[in-house]
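All protein chains but one are shown in place.
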Amino acid sequence: MTDTPASAVPAKEPLVVVSSSPHAHSGASIRRIMLDVILALTPAMVAACWFFRWNAVRLTVACVISCVVAEFVARKSMKRDATVRDLSAVVTGILLAFNLPPALPTWMAVVGSVFAIVVAKQLFGGIGYNPFNPALMGRVLLLVSFPVHMTTWSTWNIPSPAAGVDAVTTATPLGLLKTTLDSTGSIPFAFDGATAWQFLLGARNGCIGEVSGLALLIGGIYLLTRRCIYWQVPVMFIATVGVFATVLQLVDPAHNVSPCFHILSGGVMLGAWFMATDMVTSPVTKSGMAIFGIGCGILTVLIRKWGGYPEGVSFAILIMNSITPLINKATRPRVFGHAIEARK
Amino acid sequence: MGPLTTALVVFTLTGIGCGAILAIAARVFAVEEDPRLAEICAILPNGNCGGCGWAGCGEYAKAILFDKAELNLCTVGGTETAQKLAKYMGVTVEVAEKKAAIVLCRGNAGNAPRRFLYNGVADCAAANAVDGGDKICRYGCLGYGSCARACPVNAISMDGNLAMVHPELCISCGKCVKTCPRKLIKLVPESRHLHVFCSSLDKGPIVKKACKVGCIACTLCTKLAPDSAIAMNGALAVVDYAKPITKEAETLVQKCPGHCIQQA
Amino acid sequence: MTQILKPVRKALGGIHPAYHKELARDSAVRELTVPKSLRVSMAQHLGAPAKANVKKGDAVLRGQKIGDAAGFISSPVHAPTSGKVADVAEDITAAGTRAQAVVIEPDGQDQWSPSLPPAMKWEEADSAALITRVAESGIAGMGGAGFPTHVKLSPPKGKTIDTLIINGAECEPFLTADFRLMVEQAGRVWTGCRIIRKILNARTLRVAIEDNKPEAIAAMEKAMGNTEGDTAIVVLPTSYPQGAEKQQIFAITGREVPSGGLPMDVSAVVENVGTAAAICDAVVHGYPLVERVTTVTGKPVVQPGNIRARLGTSFADLVAACGGTRGVVAKVIAGGPMMGLAQFGMEVCTTKTTSGLLLVPPSDVSVFESSPCISCGRCVDACPMRLMPCDLSQMLEAEDYLGAEAMNVLDCIECGCCAYCCPAHRPLVQHMRSGKSRAMLRRKQQQAEKKA
Partner (left out) sequence: MKEYILLIVGAVLVNNFVLTRFLGICPFLGVSKSISTAGGMGGAVIFVITCASGVTWLFQRFILDPMGLGYLQTIAFILVIATFVQFVELVMKKTTPALHRGLGIYLPLITTNCCVLAVAVINIQANYTLLQSLAFGFGASSGFALALIIFTGLREKIDRANPPQSMRGTAIALVTAGLLSMAFMGFAGLVK
């Protein structure tokens, strides 16, 4: 850098930039947020690769690539500027893959990805405009279109009620619970401390990204410290599931499992930390976020307990997505200086 | 009784019963309505298509009567309905000459340089509020296209940072005139093609620095134009569209040293 | 000893930007030699610009009135030095508008006008006389908005003021002018405070300083000595915008200024420390306001510092006094980075409201393209007025001005917290501004219609 005499400063230099205030910026960007989400998903991805090996890699790669390509093609064909660089398509791809069972054929994953990006996101104009979480929309589409494939799991050792005698099943804990309760009216397994630990680490059946609660928790805490998410949504979501499940168990212990099971099984951890906290489709006010989390929790247990599907996290979040605009309206903060009479 | 007769009897009785209920209700719950409402409804096509922007013809009639809605919004009825409505409402349909909007500026990117790089909302009013707009000329077109967005018939296109009106599409609604923060757009008779394409009230030397096309207040045109059809407003020559300019037009265009008198 | 208090209420919203005060905070205020030419704008304050009462060729003396106040909400302007009037012409202001300016060619004598008002014994004067003196001395709020001070000091009948807040928060990043003033001339500031308190007959006096300025707190504490009555320094936690009037009143008294109201509606008045010092000069010495302390800072400035500059000094002269620049200047800002006004060059001149001049190198200028709102809620969290900037900006983008007005766009104080933290880089403040101007326009039209 060379010093220029002061007199030469104004006219000869290239034109200066003039904009409206503020002239400072925190440096936050959508790309940075998405990068943080991807980083936060890494532990869960490692866990997925550990438990499901090749299948996890296959599904994640398929979903990410097809999401990015779908986003690129959609933007191009609509003659709009490319938005692939903001990484939101990558996040959608990873989240969708995390919500798929390990044995799902690749082409189905691709169908889900394309639907998620094109119909649930780009038709509305791209990031920021989609009313529903694209990844969950992709999953629900696959769930209603290919119910058999979407509920085919790998094998898992059931912690047996009679200690020591383990059985092997190809159902998820929630699926097994539902079918056994419906047919025999009893709980198929004991849920003790050791099992809870096993569930937390991820040794159970489920979608590839949802099994390890611990890995997801690490990612969630990272997001919290990076201020990418507010605590209201995940904490209220998980707490509500816990409270609701506790109440159920207290009322009828013979047909209800412990709240710990509800929190650690299925997609609660993944949903609470990564899906329900999706900025675009969740409320903007803190009280709204709390309501959103509570609603997700209630609907999740409602669907698990009385609904036709064994797992309700996806549906619960999507239903709460749909009333997000109403929550925003209802929780609009009182503007400073309003509702106060001027002192006469 | 055969089934046919039963059906007939039952339905006749039901019909009469329902009719009676409604007739009584209409009496009991009668609301006095403006009789003109029914008459306006009669003029409208009553297809309830909603093309006018209201939910059905009845609503549009109410809007005409109470909210002074415009009369030419019915797309189904077209001009005929509009004229009938105008006649009914006692509005004289203007027979004045058709006007078209025109942007009195030629300061496109090549002609009028900028004094800084603007970074912000691409809207003329917003840009004008940031340090007075990014063009050196403080009267010229900013080129952020607010008028083009305001135009209901897409008659304004942006051409090299300059708004251009396509007179054949213009419906002279005046929305662009209201939108332009620099008041560059005027409604002029469509038959007139000679304009002073500059709106700068600055003095000659400043205008010369700011734009290649600009009125430098030489007053030459005021002398050349017949019957003072071009007059000075301070340092700006302005065409008086009430007075004709015919054969002098070409000379004016050639002689203008600021190149701002042009035939559109 | 002086009491040191904590604020009674936590700040609402707000942000913690990078302050960069280290650039200029340790440089003592320097006197700037009178430059070759001064262009004194008549629009030094909010309200109607003053009317020049001199013409080309007139000789003026320092402190002589060269512009008369045009109405109640207006302020006179005085010659910053002695010399000849070279021109009275239209000139561009920092806000990008145009106003009359008196161009003075200094004669180098810098001779005070003999017709300056006499020094006053403020302890014995009555408040009407003091207010007249403040008005005649052309004092306007020196924090940035520039509201004529005498208007603030004369509340309408029926409104009493019980709390006077002296604002030394200086929450704008980069700026250190108020800080240096407090450190170096705490005595002047304190005298000014007492004069204002006398005028208003306010029971409570609070000096508000952010906790990142311990030297200023110490200096003020020393100057204030053994205070009488309900007087204290309030140490505010550092956050932006702690210096905003409504937020400061809320933090210190817990009172909320009603929407569309003024601080006097909650019996409070806020004055900047610079204003207090200027009032001290005007009353105690009879000097009108012809100079101010301003911070010249930013990475491209060779020697960032605080300068006591005459009104009408061009920005280029200010920068020259700080050793010029190095490297490319990509942005010139009059004021701080949060609420300052970007300039197209350095031709604009110092006014009573120029709290600083900030130069920004190209590496720190973000020329951005905004993307759609991703409803992250950060702006809602940061807004000190508890508005919903995200919704408002989307409404305004869709030109739904009525909807925005219904959602209280007029309450926006344009502090910039929302745009600062927006990850989509949306020009939220600019949207708010256009919404506000539309709403004001509509209200004016409505009032006009009512009259008609």
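Per-chain numbering from 1; labels A, B and C assigned in written order.
Here is the rule we use: contacts are C-beta pairs under 8 Å (C-beta built on N, C-alpha and C of every residue); 3 or more make two chains touch, one makes a residue touch a chain.
It should be emphasised that the depicted structure is a prediction, and the values quoted were computed from it without experimental measurement.
Taking every chain of the complex into account, the omitted one touches A, B, C.
The chain omitted from view is touched by exactly one of A:W50, A:F72, A:F124 or A:W231, namely A:F124. The chain not shown here is touched by just one of C:A59, C:A398 or C:M440, and that residue is C:A398. Seen from chain A, the chain kept out of the figure touches residues 78, 119-120, 123-126, 129, 131-132, 137, 140-141, 144, 299, 302-303, 306-309, 312, 314-316, 318-319, 321-326, 329. Interface residues of chain C with the unshown chain, by the touch rule above, are 372, 394-395, 397-398. Annotation for chain B: contacts to the undisplayed chain at residues 3, 6-7, 10-11, 14-15, 18, 21-22, 25-26, 29-31, 48, 50, 54-56, 58-59.
One rule holds in what follows: only the chains that are shown with their structure count from here on.
If touching chains are joined by edges, the resulting network of the protein chains shown connects every chain directly with every other. Averaged C-alpha coordinates give centres for chain B and chain C that are 43 Å from one another.
The set of chain B residues that touch two or more partner chains comprises 115-117, 119-121, 126, 129-131, 134. Touching of two or more other chains is recorded for residues 341-345, 367-368, 427, 430, 433 of chain C. Here chain B touches chain A in the complex through residues 114-121, 126, 129-131, 134, going by the rule given at the top.
Looking at the complex, you find that chain C touches chain B at residues 92, 95-98, 341-345, 367-368, 427, 430-431, 433-434, 437. By the touch criterion given at the top, residues 12, 15, 17-18, 158, 173, 246, 250, 256-261, 265-267, 302, 316, 319-320, 323-333, 337-347, 358, 360, 365-368, 371-378, 380-381, 384-388, 390-391, 407-408, 411, 414, 416, 419-425, 427, 429-430, 433 of chain C touch chain A in their complex.
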